[in-house]
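Note that this complex is displayed minus one protein chain, with the remaining chains in position.
And then chain A:
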Amino acid sequence: MMLPLKENDRPIVKKLLEAGCCARCVLRFCFLEVQSAYRQPYEDTAKELLAFINDEETNVTKDSAVQDQLTKDPPSKKIKLDTAKTDVQAEGDSALVPTVTEEGGARLVKSDVCVVCLGVLQEFCDEAYATKISEVVKAENYQFDTMVLSVSLPAQLSVREHSCWLHVKKEVRKKSMLLDKDDVIKVKDAFKWIMQGLVSKELGGVSVVTKINRQTEQFEVGVGFTHPETDSDCHFLAGACSDCFSPTKNKANVFTRMAVAKAIGKVSDEKFLKKFPCPPTRPASKCVAQDVQCLHVSVFVAGRYNKFSRTLPQTPWVIDGERRMESSVEELIAAPLLSSFRAKGFNFSSSGREDVDVRTLGNGRPFALELLNPHRARFNKAEIRQLQETINQSSDKIRVRDLQIVSRDAMGHMKEGEEDKTKSYSALIWTQKAIDKDDITFLEETKELKLAQKTPLRVLHRRPLTVRERVIHTMSTRFLDAHHFHLVLRTQAGTYIKEFVHGDFGRTKPNLCDLLKTDTDILELDVESVDVDWPPPVPE
């Protein structure tokens, strides 16, 4: 194609080529938005630029450095150019770049790695790399509709970009006073213009898009590049603009892309030019591509669970690295889901929780399970019903109902329930003094009993010491024998039932001991209902 370059682009092109920019970066600094210009083979762009320079009537350049920069193939590439076209096949010197060997000595090395993109737009923008990316995606076998390709570049690219900008700023302003650094095409954009199409083709036409919002794009493939050789390019910014960098983190993480970009924005041109070469130095090596990472957004599965065992914790019980109790509610629910959704991990949360020795009866307790990086995310109602059945068959200690896929916001509903909804319990009470039926009937008349509960001693090691005001709305009783009766209570969320019964050294007031005027203790406790009307019931 004919690159739409103008007369006033020529000085920019020439300066950047001499400095060691690759052909595609030159296009970027010419503010070229024509995506096809970037998509065409690198050599074609290179040749066109060369021709553009040589076209100058008054100044036929035989500048060998410029010729070399354009005609040399990107490093390690094995392109068989048609010999008829390649009358400018260059042998000559590519730039000699000093580099330090592994042994510690210095030597000169031939390099034509772009001084700005460090090879990203040279080496990694072709079908070969697109194939590599798509091979990883195919191997991981995800289920998805659209794919987002995201690219992460080393922070020093913005330093080098700024240096190149300063190098041609005058020439750009001559071209147009309105153009600014922000108008330069970003490396990421150029990369995506080239690679989205190539990757899509390799994956059989799958839609590869730029991320606009989280809702529609669910699957992301991340490519990343590092360039250890030039990591220190950023370091001078710490001195020039110290308030941009957080001192608390360790050195390696201080120079984040955000922090570096911010610092560059703050530093004056003079200060920058004092501390960093303009144009940037030539690197000896190109970027290293990191492993391709695939990530699918989390899927949220909600439901309600019953717990029928008095020896099953809700979450794994581990002390000093040793597991104290076999299994847990969350593991029993998660296991079949992890395998069907082919997810790597999960986060379990619920609307409150019960102790190991407490059963959860009635409609059960609402929970939500976040499945991390699921390889499969779409299930119809019948399949979900089947999953629920699988969980229920796997153990008689728990039961799950109303299993359904929900959105991330749904999690908020569940946590709401924790604070302001009521719960009801039934407890088996022991009394020290002998009682008869009439001694406990008054409890049925006791309504809206206000308690002041200091943080129970059994949880005081991990909770702040405070006093909680809680209300027991209603109670009912069933006499069993002289030292036992059943107590059913409906209480405000967050009430400690065990402490209400035994008093916790008098730190819950009033307590059942006070009310019955005898020592009492709780032998068994069950949750009868968690009065949260979420998630919506799923008809069987």
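In the analysis below, contacts are C-beta pairs under 8 Å (C-beta built on N, C-alpha and C of every residue); 3 or more make two chains touch, one makes a residue touch a chain; residues count from 1.
The rule we apply is simple: contacts and distances are computed from a predicted model.
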Review point. For the complex's missing chain, which UniProt name, "Protein Abitram", "Septin-type G domain-containing protein", "Calcineurin-like EF-hand protein 1" or "BRISC and BRCA1-A complex member 2"?
Key: "Protein Abitram"
Exercise for review: Touching the absent chain in the whole complex: find that residue among A:5, A:377 or A:522.
Suggested key: A:522
Check your understanding: Pick from A:290, A:432 or A:446: which residue touches the chain that isn't shown?
Key -> A:432
Point to revise | Option from A:211, A:458 or A:517 whose C-beta touches the chain left out | key: A:458
Check your understanding: Residue-wise, where is chain A in contact with the chain that is not depicted?
Key -> 355-357, 430, 432, 454, 457-465, 480-481, 483-484, 498-499, 501-506, 519, 521-523
